[in-house]
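Note that one protein chain is taken out, while the other chains of the complex remain in position.
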Amino acid sequence: MNKQSIQKSAASGLVFGIIVIFFALIGFTVVFSGLIQKALGQSLGVGQIPSISSFLIFLGLLGIWNGWRASRQDKHETLSVKKVLGRSAIAGLVAGVLVMVYALIVGALNNSGINLRTYLSQLSSESVRFFLFNQTIVVGGLIHVFYSTLMAVIGGFLAVASERSRERVKSTRESIQKWSQDRWLGKLQGNPYVSYVLMGVVLLLLVLLPRTWGAYWNYVMGTVGIYVLLGLGLNIIVGLSGQLVLGYVAFFAIGAYTFALTTSPEPHNLVWNFWIALGVAVLAAALSGILIGLPIMRLRGDYLAIVTLGFGEIIRILLRSDILKDFTMGPRGVRNIAGPTLFGRSFTTDVDFMYLIILAVLLSIFLARRWQESSIGRAWLAISQDETVAQATGVDTQKYKLLALSLGAAFAGLGGALFASRNQFTGPEDHALMVSINVLVLVIVGGMGSIPGVVLGAFALKGLPEILRELESYRLLVFGALLVVMMIIRPEGLWPARRPKLEVPVEQDHEPVPLPATAGGEK
Amino acid sequence: MEALRKKFSLTLPQNSIRIIRIIAALLLLALIIVRAMDVAAKSQFGADTWLRLSVSGLIIGGMYALIAIGYTLVYGILFMINFAHGEVMMIGTFGGYFVFEAFNAIQVSGADGSQLSFLNAYPVIAILLAFLAGMTIAALSGLFLEKIAYRPLRGAPRLVPLISAIGASIFLQNAGQLLFGPQRRQYINPVVLDRGIGWNLEVAGSTVVLTYTGIFSLILSAILMVGLYLLVQRTKLGRAMRAVAQDKKTAALMGINVDQIISRTFVISGALAGAAGVMWGIHNGLFNYFVGFLPGIKAFTAAVLGGIGNIPGAMLGGMFLGIVESVGPAVLGIDFQLKDVLAFTILILVLIFRPSGILGEALTEEKV
Partner (left out) sequence: MKKSVLFFVFVVFAMVLASCNGAAPAGGEPEVCASDEFGCAKIPAGQTVKIGMGAPLTGDYASFGVDISQGAAVAVKDAGTVEGFAFELVAQDTQGAPEGGAAVANKLATDPTVVAIAGHIFSGSTEAAIPVYDKAGIPMMSPSATNPPLTTLGSKVFNRVAFTDAVQGKFAADYLYSKLGFRKIAVLHDGGAYGQGLADVVRDEFTKLGGEVVGYEAVTPGETDYTATLSALAASSPEAVYFGGYVAEGVVLTNNMKQSGLENAVFFGCDGTFGTEFVEKTGANGEGAYAASLIPPESAEKAKFDADYLAAYGVGAGTLSPYTWSGYDSAAVLMAKVKEVAVLGSDGTLYVPRGALVAAVRGTQGFSSITGDITCDAVGECNTAGPTFYIVKGGDWAQAEQ
C-alpha cells in the first residue's frame, strides 16, 4: 500500500465518520433506525426508542458503503483481497475512532447530568444512550470502532466480489439484450402501432387511476398537475426564450385572485360562471405578463431575475396589505370559490377535479408543443442562444420575448385559477416566493426546454416531498440534499431536451479550468 | 459583434426611447418630491422621529451591505447567485451565540473580588472571540459549500449551480432547525453592550437613543468594508481575485491557481456574512435557524441595486436599501407594511433607467 492510497482511505473514513456524527446530532440515527424497524415488520410505539438491532443495521449499511468506497479508488486497477483489506480496514477504523471520540464526549457530558438538549435539540439522554448501544461510554465507543471496521472490511470484500462478477453480469446482460432485440424488441421498435398501444395504456391509466387511488392521491397528483401547468409556462419563458424569471408566482397569484374575486360571493359578490371566470383569469395573467414585461425587456440575466422576484413580492405584500383589504380580503384570503359546472351539473369531487386538471395539462402540453415547433419556437431558440445575433438576423426580439412572457403567464393564470377553484380558497400565503423557486427548480431538474422533463420534474418536486412524508421533519433536509446531488450527477436534468446543439455553449469560453479529476463534491 | 451592436444602438428609435425614458424619470422624480413635500407640510413627524428612522436605517443598511458584498464577490468571479449565502450568515450567528453562552457560564473573580461571568469581566475578549468564532465557522461553511455543491458544477449551464445553491439553502436551513431546535434563541450580550441602551440625545423635546449595539455594528461594518476594499485593491490575493473575475483563462496562464482563488473568495464572503450574523445577534437579539433568509433576499436585492459584481456598489446598495426601508414609508406617507413594496419598486425603477445597477458597469454579452 502506498501513501496516497492510505490517505484516500483515511479521507473516506473521515467523511463517513462525520456523516455518522451529523446523523446522530440531528437525530436521524433514531428516526432511520425506527423506519428500518418498521420496514422489518416490528411495531414501534410513539416516542419509543427503536431496538439496537435496527440501529446496527443502519450503521452496518453505512459501514459497508464506507468500505466499498474506500476500496474502489481507481477505476482502472484490478482489486485484490490484500489491497482491499488494508484500505477498507483503515477507512473503517478512522470512521470508527472519530465516532468513538464523539460518543465519548457526548456520553461523558450526558453522564455528568448536563442537559444537552438546551443547545442541541435532538440529543436527549435516551438518544445518547441509544447511540452507545445502552452500554457504558467506553464499551459503546469500542463497539463503534470494532463494528465500523468490521463492516468496512465486509464492504471491501463485497467490492472485490462485485468486480469479479461484473464481467459475468455484463456478458449475461448483453446476451439478454441481443436475444430480446432479435425476438421482439427490435420488431416492436419498428412497428408504428406500438405508439398507439402505448398511448392507449397511458389513456387508460389517466382515466382509471383517479377513480381508484383515493382522495389523497388525487389531491397530491392534482397538485402535481397544477405544477406541470406552471412548469410548462415557465419552461416557455426560461427554457425556450432564455429569460430567467424568479417572480413567476406573480402570474399564478393574478390568475388565482382574478378567478377567486370574480366567483366568490365575498368581497365583490360577482359569482360569475366557472368557465367565463377561468378565461378571464387566463387573460388577466397574460395581460399582466405584457404589462410587467414592457418596461423591463431591456434587462438581462440576473437583473431580470431580481426584478421579477421583486414583482412577485410586491404582488404578495399588496394582496395581504391593509390598503387593499376591502378589495382582496387581506391576509384572510378569499373563500367559497366556485367549482366547475357543466350543463348545470357541478363537478366538485376529487375525481372530477383530477379529470379537469388532466384535461388542462393535456391541452397545455399540446399547445406548448405546437408553439415550440413553430416559427415562434425557432425565434425563441435564437434569442436564448444569442440575443444580439438574433436581433441582427431580423428577429424582433422584443416582440418574441414579450410573447414568451405573456404565454408563460397565461399558463400560470390557468394553474392559479384551477388551484383556487380546487381548494375553494386562496390567500396570500399560497403565493409566496417558494412557489417561484419550486417551479424554477422543477423546470431545471426536469431538463430545460423539455416538455416530458417538466412532467417528470413536477412529479419529482411535488410528489417526492409527499412520498418523503414518512421522514416527517427530515423531509425537507433530505429534499435539499437530493437537489444538490441531482445537480451534480445529472446537471442536464432528468429528461433533457433533444434540440440539436447548434453551437458551442457560450459558457465554455469562460471555463478554461478543467474539472479536477477528483472533485471534492463527490463525497 | 460589438460593431453590430453599436450600429443598432445608434438607430433613431433607440434614441427616442432613451429620451422618453429620461422624461419619464424626471416626471417620476417630480412626483416623489411633490408627495414628500406634501407629507412634510403636514409635519406629522418631528426631527426626533426622522433621526430615529435614519439611524435605524443606517444600522440595518450596514448589515445588508456586508452580506451583499458576499453575493457580489461570488457573482463577480463565478457569475452565479449564491442562494445559500443567507444560511452562511445564520451559521455565523449560531457561532457567536455559543461563544457568548460559554463565556457567560464561566465564572471568574473580578478586580474587586466579586464573582463575575467571564463575559462581563473581559467583554472585549469575549466579543473578539465571538466574532472570530462566527466568522471562522461561516467562512468554513462557505468553503465546504463551494467544494461540495458548486465546484463539481463548474462549466455546467448557468442555472444548474443556482438550483444546487437552492438545494443547499434548504438543506442548511433544515439542518439548523434539527440541530438547534426550532425555538428562537437570544444573544446574551456583555453588560457594556446591552441592547436598547445607549447615548441619549435631546432632539425636539424628546429623547433619541443611539444604542451602543447599533453604533458598534455600524462602525464595525464600516471597518470591515474598508478592510475588504483594501484587501481587494492592495494585496496580492486581491489582485488575483480581480484577475480571475476578469478572465479565468488568462489568469490561469499567468500562474494563478484559479480553484484556490475561488475557494478563498468563498472564505472571505463567508467570513463577512458571519460577521454580519454575529452583529445581527448582538443588535437584534432574537434569532433561529430562519434568521438568514430575509436578510439574504434583501442583501441580494441590495447587491443588484448597486450593480452586482461591483464591491462599492454592494456597499452603496445595502446602505441605500436600509435607508429606504426605514425612512422611505415615512417620506411618502404610506404604511410601513409596504416598505418592501417600496424597496422593490425603487429597485425596479433604478434598473429600468440604469439596467446594470447604480454603479454597475455596462453588461458585456458574456456576463449576461
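Observations
Per-chain numbering from 1; labels A and B assigned in written order.
Note that contacts are C-beta pairs under 8 Å (C-beta built on N, C-alpha and C of every residue); 3 or more make two chains touch, one makes a residue touch a chain.
Everything quoted here is computed from the prediction, not taken from an experiment.
Among A:Leu35, A:Val351, A:Ala392 or A:Leu464, the one in contact with the hidden chain is A:Val351. From the set B:Leu132, B:Val209, B:Leu237 or B:Leu349, the residue in touch with the chain omitted from the display is B:Val209, counting the whole complex. The missing chain, though absent from the display, is touched by one residue of B:Ala330, B:Ile346 or B:Leu359; that residue is B:Ala330. For chain B, the residues in touch with the chain missing from this view are 44-46, 48-49, 52-53, 56-57, 59-60, 174, 177, 181-184, 186, 195-196, 198, 206-209, 211, 280, 283-288, 290-291, 293-294, 325-327, 329-330, 335-337, 339-340.
Residue-level contact of chain A with the missing chain is found at 43, 45-47, 115, 117-118, 121, 124, 195-196, 199, 203, 206-208, 211, 214-216, 218-220, 223, 320-322, 325, 330-333, 335, 347, 350-352, 355, 358-359, 362-363, 366, 369, 419, 423-427, 429-430, 432, 466, 469, 472-473, 475-476.
One rule holds for everything that comes next: only the chains that are shown with their structure count from here on.
If each chain is reduced to the centroid of its CA atoms, chain A and chain B end up 29 Å from each other. Within the complex formed with chain A, the residues of chain B that make contact are 1, 4-5, 8, 75, 79, 81, 98, 101, 147-164, 166-175, 177-183, 248-249, 252, 258-259, 297, 300-301, 304, 308, 335, 337-338, 340-341, 344-345, 347-348, 351-352, 355-357, 363, 365-368. Residues 22, 25-28, 117, 119-122, 238, 244, 295-296, 298-303, 305-307, 309-311, 313-314, 317-318, 321-323, 386, 388-389, 391-392, 433, 437, 440-441, 444-445, 448, 473-474, 476-477, 479-484, 486-488, 491-492, 505-513, 515-516, 519-523 of chain A are the ones touching chain B in the complex.
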